[in-house]
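Complex shown without one protein chain; remaining protein chains in place.
This part shows chain A:
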Amino acid sequence: MKARAKVMNESPEDMTRLLLAVAQARDVAAFEALFRHYGPKVKTYMTRQVRSTQIAEELMQETMMAVWNKAALFDPERGNVSAWIFTIARNLCISSFRKQNRPEFDPNDPAFVPDEVVAADAELQSRQEADRLYTAMNALPDEQKELLKRSFFGEVPHSALAEEYGLPLGTVKSRIRMAVAKLRKSLEDRL
């Protein structure tokens, strides 16, 4: 399968197709499309974390290199491409920049308690969840969405947000809490 280098509407399905083409056919054109779409976003994320465009560029390159190398490990049944690339970027930031380990569970560990849901259900569920999440996030009032976005990645401390918006710290915190709660609820309501 050859994917086109240009992504037309950049839907999550397009991204999945591109990443599968990288995994299965080592398709460089597909990878270029992913790189041009995600590279600049990962770079923005990294710049916020490390506050240096040069280090951010290096970490972005490492992230995308890992995407190329680990493409075969991506499982479209378990989540979408943006979440998968985000976790790679996050872990690189923790290990390379913060010099800490990222403790994670190991599904092959004998003490691991496996899921009870069968695979087919889980697949359907995760797709539906991704759709619902997308809808739910876009349905949030702008002020909540904005605060959620800016606080979610620890980009700006709550106290700085409070100052910027001229709001009491408690209000900022409660708006963020409300946004998270709404997201959760809209997901759970439709389970």
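A few notes on this one:
Here is the rule we go by: contacts are C-beta pairs under 8 Å (C-beta built on N, C-alpha and C of every residue); 3 or more make two chains touch, one makes a residue touch a chain; residues count from 1.
By our rule, contacts and distances are computed from a predicted model.
The listed choices are "Asp23/Gls24 family envelope stress response protein", "Monovalent cation/H(+) antiporter subunit G", "Amino acid ABC transporter permease" or "Putative transcriptional regulator"; the UniProt protein name belonging to the chain that is not shown reads "Putative transcriptional regulator".
For the options A:Gln24, A:Ser52, A:Asn69 or A:Ser174, the residue in contact with the chain missing from this view is A:Asn69. For chain A, the list of residues touching the undisplayed chain reads 28, 31-32, 35-36, 39-45, 47, 53, 56-57, 60-61, 64-66, 68-70, 72, 78-87, 89-91, 93-94, 99-106, 109-117, 126, 129-130, 133-134, 137, 148-149, 152-154, 180-181, 183-184, 187.
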